[in-house]
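Notes follow once the structure below has been shown.
With one protein chain removed, the remaining protein chains of the complex are shown where they sit.
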């Protein structure tokens, strides 16, 4: 089984890396909180990232995440605003790339969504006193607000290989693919952001097909991810956590698409996701891949 | 050897042959500037803008006005911040990244021109003394580097400053916040007109005005003279071949003529825009 890239994305306050801080809102969106993405391509993932080698890829990933999260329906940023024009929550989302196994963008977006799901921000009460504004941050660990991630998007990358396209390309597949289409797909199948990547070009009609596939896969991915996250939340801390990569695999099969969601828990959170789509036109490649 | 090969292989001899006849390879006299084209107010997103073409050399100046606090030692003075950008777009010799030595020298020169010519009274940029003044960011973008960018920059800056129309700012007495009225715009008063002329020194004794990039490379020295109306403002001669006093006087005379030419050009251009 080919796994997507391994990613850890630590969430919530305290020991973890999705940090929420108070800050001033952006001048052109003064009634909203902000999301700040930072991707770190560590040299652990591949020797190519040594020095400043990973920077380009890192900025590409973070730009793509900004692109797909840059629409008002994705995350209710207004809820993160405390006082318009003055105070809001800024969510710093740090993504650490541990291993490259292909399909980094999709894995990163899944990790972001999962981290946002898990995010708990302390409630802030605003009291106004003779023009002075005072903020009080609740220290009760249960007095928190959460972010609704139901409608946040997942990235689906469709790699064009030969005359057909595949989702969740492995590193080898990525190497022989000249053009990729990355889509941010919401749970309803709307596209929140799109970008073509790679040195090849695409035929308008094949983009049409890719959009259709992307929508179908995206809806399935969002659904299974949410189910997995909710299942995880239900079990809560009751379940014993041992080790870094204890996993629970959930398999969902729809037509010829297979989506694995592998959620690993231990204090911090590791998520492995794999999704697989066999394009009807290209049985052999898909089967080969499946057997692996 | 064809004439073109001769030009690349032995440029100095090639130039000497021409200069013996008191003419330059592009057909100009030694005291002749290239055709100067001026376009004022070409970028509407800027508060003031101008495009200058000096032969092939092209410089665009865009001015953005912003509000800031004045320095405590000069509570009534605003700021003018000129910066020259020699981007890799304009010549194969520039690399991307922070400004190189030449761009830094030119920016500093522009600042000196602004300061010494006093073309804009910095106190006219004051809104509330000690609290709020204008800062004019004058960015000079070189689009085509074919020599004598300095003269083009000075002209572009002057023309753009003449084009600046600042919105009116009033202070709300309750909140003490400024309030901008974009519909009422006031032109910036310009008190003097700095005009620069650059000369290249060839073979230590021949002087010619407005050098192209090729001529700049062959020159043994460069001298820039800035005049404000009928006065001398500053002379910039960073080393190079020494000059005799009478040569310098000739340059001064040519510079004052140029000053008149430029002021006519600016007036004509502004007039043609008004119509």
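Assorted remarks:
Lettered A and B in written order, each chain numbered from 1.
Assume a contact is a pair of C-beta atoms (placed from the backbone, for glycine too) under 8 Å apart; a residue touches a chain by one contact, two chains touch by 3 or more.
Just so it is clear, contacts and distances are computed from a predicted model.
Chain not shown in the complex: UniProt lists it as "Exosome complex component MTR3", one of "BBSome complex assembly protein BBS10", "Prefoldin subunit 6", "Exosome complex component MTR3" or "E2 ubiquitin-conjugating enzyme". Residue A:74 is the one among A:20, A:74 or A:115 that touches the chain missing from this view.
Only one of B:12, B:37, B:89 or B:186 touches the absent chain when the whole complex is considered: B:89. For the chain missing from the display, the contacting residue among A:145, A:171 or A:190 is A:190, taking the whole complex into account. Against the chain not displayed here, chain B makes contact via residues 42-46, 49, 56, 58, 60, 62-71, 79, 81-83, 85, 87-92, 95-96, 98-99, 103-104, 107-108, 110-111, 135, 137, 139, 141, 143-146, 167, 169, 177-182, 213. Although one chain is not displayed, chain A still touches it through residues 27, 29, 32, 59-60, 63, 66-67, 70-74, 179, 181, 186, 189-204, 207-208, 211-212, 215.
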